[in-house]
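The structure under discussion is supplied below as structure tokens; questions concerning it will follow.
Every protein chain but one is kept in place in this view of the complex.
As written, the chain order gives the labels A, B, C, D and E, with residue 1 at the start of each chain.
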Amino acid sequence: MTSTASGPILVINPNSSETVTEGLRQALSGFFFAGGPAIECVTIEHGPPGVVTQRHVDEAALHTAAVIEARPDAAAYVLACYSQPGLDLARSITRRPVYGIQDAGVLSALALADLFGVIAVAEGSIPRHLRNLRRLGVDQRLAGEVALEGSVSVAESGHGEESYGLLLRAAEKLKTLGAGAIVLGCAGMSGHRRRLEDETGVAIIDPTQAAVAMAFGNLVTGSA
Amino acid sequence: MTSTASGPILVINPNSSETVTEGLRQALSGFFFAGGPAIECVTIEHGPPGVVTQRHVDEAALHTAAVIEARPDAAAYVLACYSQPGLDLARSITRRPVYGIQDAGVLSALALADLFGVIAVAEGSIPRHLRNLRRLGVDQRLAGEVALEGSVSVAESGHGEESYGLLLRAAEKLKTLGAGAIVLGCAGMSGHRRRLEDETGVAIIDPTQAAVAMAFGNLVTGSA
Amino acid sequence: MTSTASGPILVINPNSSETVTEGLRQALSGFFFAGGPAIECVTIEHGPPGVVTQRHVDEAALHTAAVIEARPDAAAYVLACYSQPGLDLARSITRRPVYGIQDAGVLSALALADLFGVIAVAEGSIPRHLRNLRRLGVDQRLAGEVALEGSVSVAESGHGEESYGLLLRAAEKLKTLGAGAIVLGCAGMSGHRRRLEDETGVAIIDPTQAAVAMAFGNLVTGSA
Amino acid sequence: MTSTASGPILVINPNSSETVTEGLRQALSGFFFAGGPAIECVTIEHGPPGVVTQRHVDEAALHTAAVIEARPDAAAYVLACYSQPGLDLARSITRRPVYGIQDAGVLSALALADLFGVIAVAEGSIPRHLRNLRRLGVDQRLAGEVALEGSVSVAESGHGEESYGLLLRAAEKLKTLGAGAIVLGCAGMSGHRRRLEDETGVAIIDPTQAAVAMAFGNLVTGSA
Amino acid sequence: MTSTASGPILVINPNSSETVTEGLRQALSGFFFAGGPAIECVTIEHGPPGVVTQRHVDEAALHTAAVIEARPDAAAYVLACYSQPGLDLARSITRRPVYGIQDAGVLSALALADLFGVIAVAEGSIPRHLRNLRRLGVDQRLAGEVALEGSVSVAESGHGEESYGLLLRAAEKLKTLGAGAIVLGCAGMSGHRRRLEDETGVAIIDPTQAAVAMAFGNLVTGSA
Partner (left out) sequence: MTSTASGPILVINPNSSETVTEGLRQALSGFFFAGGPAIECVTIEHGPPGVVTQRHVDEAALHTAAVIEARPDAAAYVLACYSQPGLDLARSITRRPVYGIQDAGVLSALALADLFGVIAVAEGSIPRHLRNLRRLGVDQRLAGEVALEGSVSVAESGHGEESYGLLLRAAEKLKTLGAGAIVLGCAGMSGHRRRLEDETGVAIIDPTQAAVAMAFGNLVTGSA
């Protein structure tokens, strides 16, 4: 954890979709300050179009590690996929801070509310997320995790009325279950965050923003 | 959680020590960006010189609430005392996000490591901290919490070789206990953070920086 | 925990309602024995009419502490409000035993049954209660907590057919959820205890009686 | 849980030692009030001299049940052995409240302190106690359980300087481990309670007194 | 845990039903190999026809112990009743491995799936099972336990279309609750295992087979 690095916060999109990476850039644009840490979002070209299956996750782990090794200049790394492919591997090959967005998103939700909810893109990834919540040790504070009741791609999940409607329905359900903060369970949903927060009155956490905020806070130095 | 606020992140030092508040400003100076959220650190004039006893905590709760009510313009509030006086009360009187630095610090540590440690200023506050870790639901991931083996005031704890030596000894002990990240259990220790991180090789979390980073991430908005 | 005290068990009603205090006296009348520990119920005159909001709780903490300091003659203290205002503070200023009625009620329920339920006066206080159950470390044994489905004041909650009907409905629901013992989540519900127990066949715990029983047991001394 | 019973609180000593039963009577003498619930202590004549082995526990379960069936007049039952032989069986054959002294003692300790300790008569019974703490769901709040460092019978454990010295050493050790309240892990240690409390400054819980206090509180009725 | 025993795995049916014991033999017939460990299933003649009540459990504990003492030649013992009568007692009187089928079944389910479900013969035994899951420490991974919606004896539960239909309905419900593996909560249901597995697509665990498999694995020795 040497702190002299002056390189960027490297935000790694482990899928091959430039659209998703561009969405990350937009989601993170609020962190771009003159004199602040640089934030760089990269795409893994030979990754899958979206990390959906467990195989995608396990393959992405190695791709992510390759990116990290190719970019030793970075001051911190953010794995911008809710399945956090290769988090343990990344930590084994660099001493810089590595953030996974599920961990960062969930932990940020717990800093605001007693119970949190999660909106998943698809039903199939919920068991994988629950395993990680057990690993993280905070599964007892989950109000619930619900999947969108319709088929939406990662890239589409943050844009358009249709996907917004699905997110709203999921958020309302989680509110009923007692969620005081809701984590968007996919790096692509970010575009709907503010509107969802305004309409539901519940704190909505974009996990990539949460992870970058943590990295940001880790890197800034006091003047003392 | 309305998101239209353009006011500052209000960092509330619940004790009356301007020295401590000035220390907070220095610790947070890295977050001051042109165009970024304003960060304002305030002292509670009629607070105790340091929040040490449970009475201090309970009295500070009401003082903190008064500050929050006097400053409805703030976009977010940070309770910059590791005992988080009035956290629940604050959340009951404002819909803006309220962060307690213990919660934020500990949760940020968990985003980096399997087990965390805490350095307390004094033995007497450890049971209070442990009660909060149970409330937070993450006590099972505590490697240990140790107090400085010497008498140091909150204001002194972040300056000088003597206090640094005490922090280093505590950090080394926590490392032995398995801590992969260490939270500074007092708002005043910030000045030693980088040096301690460099010399121990373990991530050191300043809890006020962690809380402000979370508030910062909560407020920044994407461009989408 | 010096044991030579011969003063009363001081039962502190942290609200200003003499009606509620009188209800406590009635609920505890079964503990009044010639030669037994005296039990004295006091009202905090400048307290709120009922402890409903978090502010009420935090203000009551200081009022309660003032009462404790004014009555060093007491042999034990009972905080007769389900939100236990000032429990930690009280313990920091006296070495006599201090009981909070939520803790005492819930722990007494666990001495009788596998899972317990709680009847709250109002929905709004449930999250606060849940936070305390996490602090207490027994949240996993909660079958459920339900609020009365109607608006009833603390003082009214233990009298009359209307409030009884609401309690009965809540108790039946908790029974369905698996509760083997039910805690009355308010100091004022006591009047309905026996009838509710007889009609539901489930153990009903009045938390003030439970706390006083614990204090009583703590004070009595064997003859050996 | 019918509440019309006017019979005694039946305290069942599951071993055959009249000395131990007489010790229970002395420990509980403080609960004997004119007009209060009667408290009757009975010995199981054909029980073992002390409940030491698991076989003793399992045999005592059936003996205890026989006593309960022979005494349907009792208003409540207390199983006055720290291994609580037949607790589940007892509850399956009577609708009156049944208290086991381990559960009651430990839960009463948690009403007073963050962490509790237990003093066991012998090393061999500790795993059995730990299994019950897991069943009870409060094992995470155990500071430690230590056995007396010397061989003492159940009947001797509450009398004489030698056994007192062993208890004191155990209590001091538990204090070091963070115990804020200490449960005497045997029905026979009661005679040393007050002295141990005075000398250690830590709350000492006699589990039989704790259980009878709970039963007492369960039976007393308000005047409303 | 001496390993030189060459005796059989003794499977103890703690009820007096030879039909049930014969069912166990059939369920375990797949483990009978020339040269493999012998597996012997015994009936407790003076046991109850079925272990249903808590008294049955507690009486069976002593009967089981008597069998174990009468058969010191056995290399391992399996308590073939889901209530595991006398498990702790058995372990206190022999150094050979002793398996209870609930523990073995549930732990085997956790080796296959994130969450497990249990099918109970009757509603009344569910609280007893839950107490054991807390003792075992895996209650948090229970998706649910449901009872057959009809009255079926232990002996009948593994044969015939009617009981199969009840098992199927229970299994489908548990699947909905998220169970990835389902434990048959009774030693008698074994006959339906394969069909239920094929029709639901969920792993079905016969707990006696699971326990014998563990004992089998414990006894086989490598050739090194």
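Keep this in mind: contacts are C-beta pairs under 8 Å (C-beta built on N, C-alpha and C of every residue); 3 or more make two chains touch, one makes a residue touch a chain.
Everything quoted here is computed from the prediction, not taken from an experiment.
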Residue in contact with the excluded chain [from A:G50, A:G86, A:G100 or A:G144]: A:G86
Hidden partner chain, touching residue among E:P8, E:G47, E:P97 or E:G117: E:P97
For the chain that's not shown, point to the residue among E:A70, E:A111 or E:L177 touching it. E:A111
Absent-chain interface as seen on subunit E, which is shown: 1-3, 23, 26-31, 33-36, 95, 97-100, 103-104, 107-108, 110-112, 136-138, 140-141, 158-159, 190-191, 193-194, 197-198, 201-204, 206, 209-214, 216-224
Absent-chain interface as seen on subunit A, which is shown: 53-55, 57-59, 61-62, 65, 86, 88-89, 91-93, 128, 131, 134-137
Across the whole complex, list the residues on subunit D that are touched by the chain not included here. 127, 130-131, 139-140
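As a convention for this text, only the chains that are shown with their structure count from here on.
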Any chance you could check whether B-D or C-D wins on number of contacting C-beta pairs? C-D
What is the distance in Å between the mean C-alpha positions of subunit A and subunit B? 24
Separation of mean Cα positions, subunit C and subunit A [Å, integer]: 44
Shared interface positions of subunit A, touching two or more other chains: 140
